[in-house]
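In this view, the complex is presented without one of its protein chains, the others remaining in place.
What follows is chain A.
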Amino acid sequence: MTAPAAPGSVQLLLPGGWFTACPVGALEPGRGVAVLLPEDAQAALFLDSAGAVHAIGNIDPFTGAAVLSHGLLGSAAGRPYVASPLLKQRFDLATGRCLDDEAASVPAYPARVVG
C-alpha cells in the first residue's frame, strides 16, 4: 500500500508511514472524499479553497456513521473545518477536534501533496 507516489499525489501520514490516497486532481476544492485505509479504516480528505489538503477520520463520533467526507467546509477564525452532514457538529481539519463539544474529536492525519 505504500508504493512510491507519482508527483501530484495526495498522501496521508499513518503510523506505518505515508499512505498515497489519490491524485490531487481527483479532489474538488471546498469538498471532501472518503479514503479507504488499511484494515477497513477510513479517512475524510479535503481540498480547501486555498488549495491545501487536510485529512481527518471519516467516522462522525456523534452518530458512528462514516460521513464526514460528505460534509460542507467552512472556516472559523481562519481555520478550516467540516460540518458533519448528520447533526452538523463542526470538526477542525487540522486537529480533528470538535468545535461544538470539547469532549469529542476524530483522528487527524497530516496530509501533503507530493511535489
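Throughout what follows, contacts are C-beta pairs under 8 Å (C-beta built on N, C-alpha and C of every residue); 3 or more make two chains touch, one makes a residue touch a chain; residues count from 1.
Note that in this section contacts and distances are computed from a predicted model.
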Checklist outcome for this item: Answering from "succinate dehydrogenase", "assimilatory sulfite reductase (ferredoxin)", "Aspartyl/glutamyl-tRNA(Asn/Gln) amidotransferase subunit C" or "Beta sliding clamp": the UniProt protein name of the missing subunit is "assimilatory sulfite reductase (ferredoxin)"
Checklist outcome for this item: The one of A:22, A:94 or A:114 in touch with the missing chain is A:22
Checklist entry - Given the full complex, what residues of chain A touch the hidden partner chain? => result 14-16, 21-22, 26-31, 33-42, 45, 48-50, 57, 59, 61-67, 70-76, 78, 80, 83, 85-86, 88, 90, 96, 101-107
